[in-house]
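The structure under discussion appears below in the form of structure tokens.
Missing here: one protein chain of the complex. Every other protein chain is in place.
We just call them A, B and C in the order they show up, numbering each chain from 1.
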Amino acid sequence: MPNLATLLYPDAISRVPLTVRFVETDLMGIVHHANYLIYFEQARVEYFLRRGAVFEEWAQRGIHFPVVESHVRYRKPAFFNQQLMIDCWLHEVSRASARFDYAIYADQQQLTEGYTVIACVNSQRKLQRVPDDILALMKASESYISQ
Amino acid sequence: MPNLATLLYPDAISRVPLTVRFVETDLMGIVHHANYLIYFEQARVEYFLRRGAVFEEWAQRGIHFPVVESHVRYRKPAFFNQQLMIDCWLHEVSRASARFDYAIYADQQQLTEGYTVIACVNSQRKLQRVPDDILALMKASESYISQ
Amino acid sequence: MPNLATLLYPDAISRVPLTVRFVETDLMGIVHHANYLIYFEQARVEYFLRRGAVFEEWAQRGIHFPVVESHVRYRKPAFFNQQLMIDCWLHEVSRASARFDYAIYADQQQLTEGYTVIACVNSQRKLQRVPDDILALMKASESYISQ
Partner (left out) sequence: MPNLATLLYPDAISRVPLTVRFVETDLMGIVHHANYLIYFEQARVEYFLRRGAVFEEWAQRGIHFPVVESHVRYRKPAFFNQQLMIDCWLHEVSRASARFDYAIYADQQQLTEGYTVIACVNSQRKLQRVPDDILALMKASESYISQ
């Protein structure tokens, strides 16, 4: 878990479990590096869902959050069938984008860290301000449920 | 679970849990059909591991099991974050190949069924007889641990 | 190419090229078996597009074609960077479903064959009749362009 004292939004964090699939590993049983962006996404989606997000409703309002930047640092390999824990937290949020940070652990060791920046765009993919209700949801703890 | 009375090897079955990843679904939240072969593989690998298989040792002995045939019947969709149970059992085994059958369930309902045939080949990909120790492992219950 | 004399709809065929990606292979450079369903899909989508299909328009009309059955027979392996040719043809079409067959070739050799059955469903996933315009498109040659 990151040092909460250093976080801008110390409540805005979720921990998500995930088990490595066989197909995600190579013949030496090591997870292929592209899968970590998929693990990050899995954690981020879960982060939103635990706070009450309904993506279909956002899409109907013309609100989309494509990833515009990603960064991963791979420290130790993850293996087939390994149980991973992913911490996902809001690092910062600006007018039209937000950065989420991630740390992946297994057996008390940190394996990987990284971040993704998502932008708020409309259905024509033009940047727009993050709506207030979604901003509140992003900054909230897991006990928050959006209306 | 299949009707055990109809199985040739009623002990040769394992049940494997698996949670659907976001990336495995489309925008309507439905699992893409190619992923079921990956779920089947995940269950089959787990089937072997629970009986003590060490794939690296098999590879060193020049024993490989590529999939030579697959069949899937998709009855109901699976959704993001859904908890699935996969039953995997030995349907039949011949001199140089084996067929495993699968049924996938969620919320007491069967979603999908299918099978894959794996062939036993050497490192030059020539068919060879399934070795006796691996044959015993394939037919065994989960309480069996190969030496 | 299949024997056209044996086909119910001998014009209803397309040939689609495709190059194997590194990620689709294992450490021995052999394509993972689940990818063939993805290659079949790539060929089938291209089959529809070459006849003028506009999937967004179908979706707006509440017409969807999920895969309800798939079968693959893997004869020879495909390798990294290999140039494949996929033949995709309409095998048969009924009131509410259609079966497409596939054969994959490399270097004049057939590697793989299989089929997928797609069902015609509405937005509530209930079976419906294949609309006449789409039926005509499915049965047509590549020179056909739907309106």
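A few comments on the model shown:
Assume contacts are C-beta pairs under 8 Å (C-beta built on N, C-alpha and C of every residue); 3 or more make two chains touch, one makes a residue touch a chain.
Here the structure is a predicted model, which is why all the values come from computation and not from measurement.
Among the residues B:23, B:49 or B:106, only B:23 touches the chain that is left out of the figure.
Per the touch definition above, the residue from A:17, A:52, A:66 or A:131 contacting the chain not shown is A:66. Screening C:7, C:30 or C:45 against the full complex identifies C:45 as the residue touching the chain left out. Those residues of subunit A that touch the chain absent from the view are 30, 33-35, 37-38, 41, 66-75, 77, 116, 125. By the touch definition given at the top, subunit B reaches the unshown chain through residues 23, 26-28, 32, 34.
Residues of subunit C that touch the chain left out of view are 18-19, 21-23, 38, 41-42, 45-46, 49, 80-81.
Just so we're on the same page, only the chains that are shown with their structure count from here on.
Averaging C-alpha coordinates per chain places the centre of subunit A 35 Å away from that of subunit C. Distance between chain centres (mean CA atoms), subunit B to subunit C: 26 Å.
Counting partner chains per residue, subunit B has residues 38, 41 touching two or more of them.
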